[in-house]
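Worksheet: the structure to be examined is printed underneath.
Note that this complex is displayed minus one protein chain, with the remaining chains in position.
Our next item is chain A:
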Amino acid sequence: MTESATVVQAVEATNAAGDVGEARSLGADAWRALRKKPLFWVSLVLITIFVLMAIWPSLFTNTDPDNAVLRQARERPNANAWFGRDIQGYDIYSRVVYGARASILVGVLTTTFTVLLGGAIGTLAAYAGGWVDALVSRVTDIFFAIPLLLGAILFMAATQPRGKPYFVIILLVVTAISILGWPSLARLMRSSVMQVLPNDYVQAARALGASPWRIIRKHIIPNAMGPLIVVSTINLGAYIAAEATLSFLGIGLQPPVISWGVSISDAIVGLRTTPHMLAFPSLFLSLTVLAFIMLGDAIRDAFDPKTR
């Protein structure tokens, strides 16, 4: 018995190797698919640029974003100010470059928090089952009932970000969006874990006496993470847009913090007369959001065997 089983396996392995080359993990498979996608590379380049901007803005411009030359306010794009100047006489190019930091920070931090929180809670609910699952599911239902933006506006209005330091405001915005962003990821993770749970390797690990923690860490999470990563990448773009919306409404980031949302809000007075003030921050915001959503899209395609 033992011997024959071994033989069959060996044969299968040989066949597989003959057809497709050596065995690959899901991740490696996805990477192979991704490498061939131009969309993936475009979004990656864009994201790299924006992240560089966020970390090291002086790499892109030498102009001080806080230097207001009121006499040249509303100047159209020209050789001295590539993107022109806004209503206060700030150099728009430099404002746009420096504004990347707030957006990227909010996007990345919010995504991190929602993934950690949503992932953990979702896994817990699915693994524990029973009343824990019921409770978590109902709690996520409650959060689902509150629209993201409305909830964030309420939260920001209640916490009065006025006059607080840069990182406190950023964290407030992150908290506001995270509080309402985690339930969708928790649900996703819950269903994903539930799909993984009945698999043989999980049963085997359990039969061998592995602790729940070990099972979750070694077997469930690596196999259930795929959808979470995909959705959170797409969400990252949405969170950046949410931050810009809050700032635009005057309850997110506040001057002197430079942010695209604030720039757009300030430029709106010129919509009729000097639309270039509005166009550039909007363009950068759109590109960033687009880049993350494209990346998420590409990753989703790569991870989903059905699309191959």
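Descriptive notes on the structure:
Simple rule for what comes next: a contact is a pair of C-beta atoms (placed from the backbone, for glycine too) under 8 Å apart; a residue touches a chain by one contact, two chains touch by 3 or more; residues count from 1.
Quick note on the criterion: contacts and distances are computed from a predicted model.
As stated in its UniProt record, the chain not included in the shown complex is "Putative peptide transport system secreted peptide-binding protein", which appears among "Alpha-D-ribose 1-methylphosphonate 5-phosphate C-P lyase", "2-oxoacid:ferredoxin oxidoreductase subunit beta", "Putative peptide transport system secreted peptide-binding protein" or "Multiple resistance and pH regulation protein F (MrpF/PhaF)". The chain that is not drawn here is touched, among residues A:Thr61, A:Gln88 or A:Thr175, by A:Gln88. Residue-wise, the contact with the chain that is not shown comes from A:Ile268, picked out of A:Ala120, A:Ile268 or A:Leu287. Within the entire complex, the positions of chain A that touch the omitted partner chain are 66-68, 70-71, 73-74, 87-89, 162-163, 250, 254-256, 266, 268-274.
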